[in-house]
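Following: one structure in structure tokens, then a few remarks.
With one protein chain held back, the other chains of the complex are shown just where they sit.
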Amino acid sequence: MLTYIYMIAITAEGMSGALAAGRRNMDIFGVGVIAFTTALGGGTIRDILLGNFPVTWTQHPIYIYLTVSAGLLTVVIARFMHHLRKLFLLLDAMGLVAFTIIGCSVALRLEYNLVVVIMAGMITGIFGGILRDVLCQRVPIVFREELYASVSFLVAVLYLALDSLGVHQDINLAASFAFGLTMRIAALYWGLKLPTFSYDPGRWH
Amino acid sequence: MLTYIYMIAITAEGMSGALAAGRRNMDIFGVGVIAFTTALGGGTIRDILLGNFPVTWTQHPIYIYLTVSAGLLTVVIARFMHHLRKLFLLLDAMGLVAFTIIGCSVALRLEYNLVVVIMAGMITGIFGGILRDVLCQRVPIVFREELYASVSFLVAVLYLALDSLGVHQDINLAASFAFGLTMRIAALYWGLKLPTFSYDPGRWH
Partner (left out) sequence: MLTYIYMIAITAEGMSGALAAGRRNMDIFGVGVIAFTTALGGGTIRDILLGNFPVTWTQHPIYIYLTVSAGLLTVVIARFMHHLRKLFLLLDAMGLVAFTIIGCSVALRLEYNLVVVIMAGMITGIFGGILRDVLCQRVPIVFREELYASVSFLVAVLYLALDSLGVHQDINLAASFAFGLTMRIAALYWGLKLPTFSYDPGRWH
């Protein structure tokens, strides 16, 4: 089940990467690379940080084909995508939750301590988008727009709490998805953001 | 033979990094770091992604000296470099082909599957330039200008095809270089580019 959601999620993330590449007028090769990086970059950084070799996608070429194809497909259907905006945001939210839970699971299996497990979930959830924004020359939006990284954090905490309480994995997944999707959709609907820190120095590092 | 071409290649890439640093008015320390990163960053990322430790340059200090020296030398001769533009682009093209083949070889030896082998070649070929552009605050040019990443991709495919057909390594190298250099030079000469994807959203991630 989580695998299917994961594959939907990396497809959605690949499309989000392609759109960002299109805003920078990249060629279709760049679109494929950014799509791949957005979808699989978070998991890659998690695997490297945790010393979890071989990196996941190197053992599952299907993920590579899927994300690059999603990116290239986006080039064709981009003109219609504003009609699909809500669907797209929903898929992206599913991806955020799925990535977070998968990231936590990997770190749990490797027996890292709890705060690292939570961070592994969040890194999987949000670093693909950060890499996308760095490669496309934007300040990472996950730190500026509606609740996103925070949803990943709360999902990780909830998932681990239920897991440690011995809740059955299926129920835990259902609860985490229900909670995460509700949070994210509510954040988008009401424009919920974290407080912002604005600092304007004279000359300062 | 490939080793000599590799050393010429990292020298050329180091110089390209230095020029990019110069466009951002970096100090000579920054020039050295960007030169090193441009020349050896692609191979470093490949080694990390493939779990191929120790990373290559840590075992060959000569590569470090060579790339940093190339960067610093560039500071001295930059004013003459527009006279050397064609030579420089030729060396850069040789580097692209050499990096790609070396990257494929490393992944082949580690018995990764074919698509990862191709990606390892491309990552070695193009990620140094991507790191250079990120550190120098540019949208990566490998995704915007004349065919570059595509040449790396096609060279990887050709090299692996000939290799799997049992073609002798020397002949394979000669053919891959002939093909790759011709492609890249033709792309520069005729301004060949991939189609570009331009996307201008209203407000959109």
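Each chain gets a letter, A and B, in the order it is written, and its residues are counted from 1.
By our rule, a residue touches a chain if its C-beta (ideal position, glycine included) is under 8 Å from a C-beta of that chain, and two chains touch if they have at least 3 such contacts.
Worth saying up front: this structure is predicted, and the values here are computed from it rather than measured.
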Per the touch definition above, residue among A:W57, A:Y112 or A:Y159 touching the missing chain: A:Y112
Residues of chain B (touch criterion as defined above) contacting the omitted chain: 16, 18-31, 33-34, 44, 48, 53-55, 58-59, 61, 64-65, 75, 78, 82, 85, 89, 92, 134-137, 141, 145
On chain A, residues whose C-beta touches the chain left out of the figure: 48-51, 112-116, 119, 130, 134, 137-140, 142-144, 149-150, 153, 193-202, 204-205
